[in-house]
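First comes the structure, then the notes that go with it.
With one protein chain held back, the other chains of the complex are shown just where they sit.
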Amino acid sequence: MEGTPKQPKNCSSLLEQLVAEAREAPLGGQVADYIPALAEVAAEHVGIAVVELDGTTHTAGDFDVCFSIQSISKIFGLALAMERAGDSLWERVRMEPSGQAFNSVVQLEWEHGIPRNPFINAGAIVVSDVLTSRYSASKSALIQYIRYLAGTESVHTNHEVWESEKEHGNRNAALAYLMKSFGNIEADVPAVLDHYFFQCSVEMNCLQLAQSLGFLANKGIQPGTEERICDARSAHRINALLSTSGMYDQSGEFAFTVGLPAKSGVGGGIVAVVPDYGVIAAWSPPLNRFGNPTRAVQMVTEFAQRLGLSVYH
Amino acid sequence: MEGTPKQPKNCSSLLEQLVAEAREAPLGGQVADYIPALAEVAAEHVGIAVVELDGTTHTAGDFDVCFSIQSISKIFGLALAMERAGDSLWERVRMEPSGQAFNSVVQLEWEHGIPRNPFINAGAIVVSDVLTSRYSASKSALIQYIRYLAGTESVHTNHEVWESEKEHGNRNAALAYLMKSFGNIEADVPAVLDHYFFQCSVEMNCLQLAQSLGFLANKGIQPGTEERICDARSAHRINALLSTSGMYDQSGEFAFTVGLPAKSGVGGGIVAVVPDYGVIAAWSPPLNRFGNPTRAVQMVTEFAQRLGLSVYH
Amino acid sequence: MEGTPKQPKNCSSLLEQLVAEAREAPLGGQVADYIPALAEVAAEHVGIAVVELDGTTHTAGDFDVCFSIQSISKIFGLALAMERAGDSLWERVRMEPSGQAFNSVVQLEWEHGIPRNPFINAGAIVVSDVLTSRYSASKSALIQYIRYLAGTESVHTNHEVWESEKEHGNRNAALAYLMKSFGNIEADVPAVLDHYFFQCSVEMNCLQLAQSLGFLANKGIQPGTEERICDARSAHRINALLSTSGMYDQSGEFAFTVGLPAKSGVGGGIVAVVPDYGVIAAWSPPLNRFGNPTRAVQMVTEFAQRLGLSVYH
Partner (left out) sequence: MEGTPKQPKNCSSLLEQLVAEAREAPLGGQVADYIPALAEVAAEHVGIAVVELDGTTHTAGDFDVCFSIQSISKIFGLALAMERAGDSLWERVRMEPSGQAFNSVVQLEWEHGIPRNPFINAGAIVVSDVLTSRYSASKSALIQYIRYLAGTESVHTNHEVWESEKEHGNRNAALAYLMKSFGNIEADVPAVLDHYFFQCSVEMNCLQLAQSLGFLANKGIQPGTEERICDARSAHRINALLSTSGMYDQSGEFAFTVGLPAKSGVGGGIVAVVPDYGVIAAWSPPLNRFGNPTRAVQMVTEFAQRLGLSVYH
């Protein structure tokens, strides 16, 4: 955290080294297996990409292999919904850390159908409801938004995963109907869930992810195109939410050890935003007991500590 | 958050303005009244102090009036316990946001007597147990530590408050006995509570608070004396914990709107750490429904936004 | 409870008196209004019927006006499912009082999708799943079973209520999907809910209700026809469940003050089983804060106390 040069010449070789170390490390858990399409992914994949604000790019390992971004997609959904719904969104979802397993219905019941934040499933379902209600074709709007951010047309949803998520989505259906009973879902629940599972099933690779989220490290302006994606306040807010709530029930520990806004997904991916520097994206499928990808988290941790990137200094 | 000069010449006059605005604003809640000694404090007090790393100091209002620092003392207790207990502390208290009211016993029961973080009451009681168990005179050790950090002998505990806290401390006693039943309290509960309530009853003013916590903004080294208080990693960790858990069940919202490590107390005080810049301390007794001092929070928010101080940019 | 003759000659006049008193008493709450079809029912209705094992029948007030039996139907569903599923039913639903509001999802989550008893909504949904899975036409089977027990073809489901329940059944859908996610629902959730809401929408009058449940007071044999409806053990079990769990979160109080197996419904009905004596059924739409019909409960209480009917003596 101190005395380390911010950008060593060997940034790319550092990534190579981290990937090599990760490949030798224990898998650190199990690949998500609640749906067959995810369970089939090879546990051995390891990739990482770092995209700096000036466009400098560092990559290593399977950085260009697409994977299911799963909950990382909650960032895209949220950014789009914040633009469409404005501050009224925060009457329907709070901005507080959840302090519980990411899919628990208990807290939702206690708090009368208002999810604690947009990165737990219930909160992302409210976000999906906003998009479903405000777009005539919300799934198409979302995928186009992601493609626009990533600067490529080659981002797709995996239809097999999408169908499979719907089949195994009973707990998310329970969350949605519970919120509906509290009046916090506007559209029909099946339509909302259809959007939600579509969103979860988007596939991207590390490089695309790191490129697409540069605006969060740059006060709302996408590096490269210099287009304003959102205002600085919104970028700040998303980073704050990622810092307190992006890593499931390990969010506090990630702040404690790494100190960066970040979001993981059960597909094994993780993205971390470094304000004024750039974005790190890493991937390795096996998950620890919190649902975070063990080796991908380890690579991001190592990289951030070596370069002294924590926002908490 | 963007384009604002970091240190305008009018920093002191900004503080004057914030105090003037606060004095005209509604009280924003009730002064803590669970013990008579706190209920007697005049609701009208408003003070603020900012101490920069180079020693530059700005103050306004009742910055030199002492008040009960209450939960802000949890920072001092934690810093001292981290030094004494090392990493073993984190087996007895977690580092995760709590997601619940600050004194709830429910989560403690679910999580088998391990508090979620050191800034909720249960966590601070574990910290008090560490100090009670490891010092022959833990209360004396703590007050001397605070005096050392504040650079003054004139920091004291209010004995009336201390006694009163003990008399009205049944809920904290319940937390302590519950943790004892799970084996997570070593010393005798009454001794641990005695230390805990002593710690809560320390009185300081805004200027002393801002001066005493400079090391958190400076990688562990106290500005002025240049003495190392803790290693950089520990300072980082405390800042991370403050960021996710320092403001009760409004911690997420504070990150969202302000973006600084901070801790409030029911005596009406709040401190915010600005890494590489300094420390802000403010005071105004009336509390909002989350137990945070409405007008003091508002002053810190305004100051941080005007100067673009958020760590999340 | 003591010294009262078991069957005063004036049993019918006692019922007349109870109805008269009920009509003069305050309404004691609100008519259920979560669906329009229930909200329209006139609050002033008051009826009661007592059918003894020897066929002696006493009635007063609106004893012959049909109303929505709602949760009272859970008895019929359970009796039928016990017959079809045998003891395996008790692996999917427990027999313990719930200690919580009748539709809470919290306990279901804690106890991994196994409802505490068949008289809370979640438990009745499991029962509905058993019937849906084991009958090719479960709704038809159920209504025929009720008609058989009541000894009349003129028992029907109110289709307007049925549709309305489905429209407003989001919380029950949440319970069903949550149990499905735990593997405790076999059939498709919409089919199970369709049966469940059909069952809730059955309409009967007090006399029909009292006649239909005589077998519970008679060790499984229906008085009059002398046909065995279930074995004595099953009748005992249903009575035990009604005694500990039939009156929502007022079950303990009902045992304490009345001491009879009983079940209420939000349509304003209540039935109480008096072993070796007969069945009492009463109706008055306004509900107290526990969801029990205030004046109907009062009539049953008064009747049982005057005649010394409590099973706890």
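Every chain is named by a letter (A, B and C) in the order it is written, and numbering of its residues begins at 1.
Methods note: contacts are C-beta pairs under 8 Å (C-beta built on N, C-alpha and C of every residue); 3 or more make two chains touch, one makes a residue touch a chain.
Bear in mind that the values here come from a model prediction, so they are computed numbers and not experimental data.
Chemist: Taking the whole complex into account, name the chains on display that the unshown chain touches.
Modeler: B, C
Chemist: Of the listed residues C:47, C:61 or C:261, which contacts the missing chain in the full complex?
Modeler: The missing chain is touched by C:261.
Chemist: Touching the absent chain in the whole complex: find that residue among C:134, C:156 or C:236.
Modeler: Hidden-chain contact among the options goes to C:236.
Chemist: For the chain left off this view, which of C:30, C:107 or C:288 is in contact with it?
Modeler: That would be C:107, which touches the missing chain.
Chemist: On subunit C, where is the contact patch with the chain that was removed from view?
Modeler: For subunit C, the residues touching the absent chain are 1-2, 94-100, 107, 116-117, 217, 219, 232-233, 235-237, 239-241, 243-245, 249-253, 255-256, 259, 261, 275-276, 310-313.
Chemist: What residue numbers in subunit B mark contact with the hidden partner chain?
Modeler: Output for subunit B: 104-106, 109-110, 170-171, 173-178, 180-181, 189.
Following the convention adopted for this analysis, only the chains that are shown with their structure count from here on.
Chemist: I'd like the most central chain, judged by C-alpha centroids against the all-protein C-alpha centroid.
Modeler: Taking the mean of all protein C-alpha atoms as reference, the closest chain is A.
Chemist: Distance-wise, how many Å sit between the C-alpha centres of subunit A and subunit C, to the nearest whole number?
Modeler: 49
Chemist: Taking each chain's centre as the mean position of its Cα atoms, how many Å separate subunit B from subunit C?
Modeler: Centre separation, subunit B to subunit C: 55 Å.
Chemist: Tell me, which residues of subunit C touch at least two other chains?
Modeler: Answer for subunit C, listing residues that touch two or more other chains: there are none.
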